[in-house]
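Partial view: only certain chains, each at its native spot in the assembly.
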Amino acid sequence: MNVKLIIATIKPFKLDEVRQALTSAGVTGMMVTEIKGFGAQSGHTEIYRGAEYAVNFVPKIKIEVVVPASMAEQIVEIITKNAQTGKIGDGKIFVLDVSQAVRVRTGETNEDAL
Amino acid sequence: MTLKRLIPTAVLLAALPMGAWANDPPGSLEEVGYIMTTLLFLVGGFLVFWMAAGFAMLEAGLVRSKNVAMQLTKNMALFSIAALMYWLVGFNLMYPGEFNGYIAFNFVPTVLEPVGLDSAAATLDYASVGSDFFFQLMFVAATASIVSGALAERIKLWPFLIFVVVLTGIMYPISGSWQWGGGWLSKLGFSDFAGSTIVHSVGGWAALAGALVLGPRIGKYKDGRTVPMPGSNLALATLGTFILWLGWFGFNGGSQLAMGTVGDITDVSRIFANTNMAAAAGSVVALILTQILYKKPDLTMVLNGALAGLVSITAEPLAPSLAGSILIGAVGGVIVVITVPLLDKLKIDDVVGAIPVHLIAGIWGTIAVAFSGSATIGAQITGILAYGVFTFVISLVLWFVLKAVMGIRVSEEDEINGLDMAELGMEAYPEFSKG
């Protein structure tokens, strides 16, 4: 099918930049979720009332955007470019196939739904 | 009192004869003295009442969100129960007048003076029984609040409340009578101005016994390591600390028990200033110490530090100079920073740090009285031991009995899901997703 779901996890303060870049690239919508990320960036330790503990999770933002397959490549690039700080913990992007998309308001499907 | 309300504007409009609703003035300076001391108890009393809210907020802020509603429930309930029990038996058990010095068998509810007491019938050289009862009542509630914090997040509601019934109705009044009731310890020369031992350590001992019988929260100590369980709302915890700090002016200042003379009110002023200094010193010391030891300051330790400073000065807030009070409070700050992790080493799970703050700092404050010369070190140690043994042993027994009879700890599943849903069926923050 010709619609893709792009899942990107990025640093929270990069959200606005990424959102603007995607909008100017013609993305009309997205879903944003606050998540906790575990990865290479995690694991430093802190002390609470004298007891050490490892901070395994760091706050991240997950963006889910569905786009026509044709745009996917470009969207991935845009996110990569705008979410990048070069420092560890910048995040990942995953692309999945969508077999169907529907706009609830109108019932339109697939590309028309986006 | 209706008509009286008519006066002011009546006056304003000069429209009415006054006589009818006139208030009488005090008949003599003796009466003024009585009025002032009674006022001290009323103002001191509502300030100490406010501490109940302080404990509630502090504890609600230091438990995890899944147990907040239950912690709030316990604090509302324990204060109310303490009030009822202290009326029912506590007050007269604690202030029995003449008795053998150990236990008064004086199980009668409190009765106040008649309405519109005639000054001839009043204890002009003290204060009204109503104000004294109101003031004293607030102290016993504080003792119970200390216990609720230490045992949070795992104890069942009802067994806890039954313990509170006995603590506030029987245990605290009996041991309190030894000193404030004119019992054997007061005759022995023990000195505890506002209750570092009589109120705070007693609460701490009861909490310690409970923590031992109850055991630590699931997952608190894993393969030798202490697993932090951060409080869910440090803003509430800080608010609670400020409330307690404020209430403490009434706690210590009111314990001057007199405000009718230049000497007495000046002493009360001194107590206010000293109390404030000790708290400030405790918090600054905890701030600096945690910065040094852990490279980062620990807000919860700063809060505990201020409270430890307050507990430390409570045994003798009058005699020390401002400098002396700073020193006494500072040691309190050191105590929490050192003993909070220490308790964890011993696998004693004290959720809010009640034992370091109230028990250990309370002992320190009581010993410190000897330095200011208000009592002998021997008398102080005797008192500390007497209250410790009495409260700890009876509490231990009581906790074991409750455990045997009805169980004191919620099921593992309930503890994991949180007491709020398990025991109350409601959440404190139902709309906010938890981590």
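Here the chain labels run A and B in written order, and each chain numbers its own residues starting at 1.
FYI, a residue touches a chain if its C-beta (ideal position, glycine included) is under 8 Å from a C-beta of that chain, and two chains touch if they have at least 3 such contacts.
Fair warning: this is a prediction, and the values are worked out from it, not measured in the lab.
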**Item:** Subunit formula of the full entry, expressed with the displayed chain labels
**Value:** A x3, B x3
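The working rule: only the chains that are shown with their structure count from here on.
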**Item:** chain A-chain B separation of Cα centroids, rounded to whole Å
**Value:** 51
**Asked** Mind pulling up the chain B residues that touch chain A in the complex?
**Response** 225-228, 230, 293-296, 298, 300-301, 337, 340-341, 344, 353, 435
**Complete:** In their shared complex, chain B is touched by residues of chain A numbered 36, 46-53
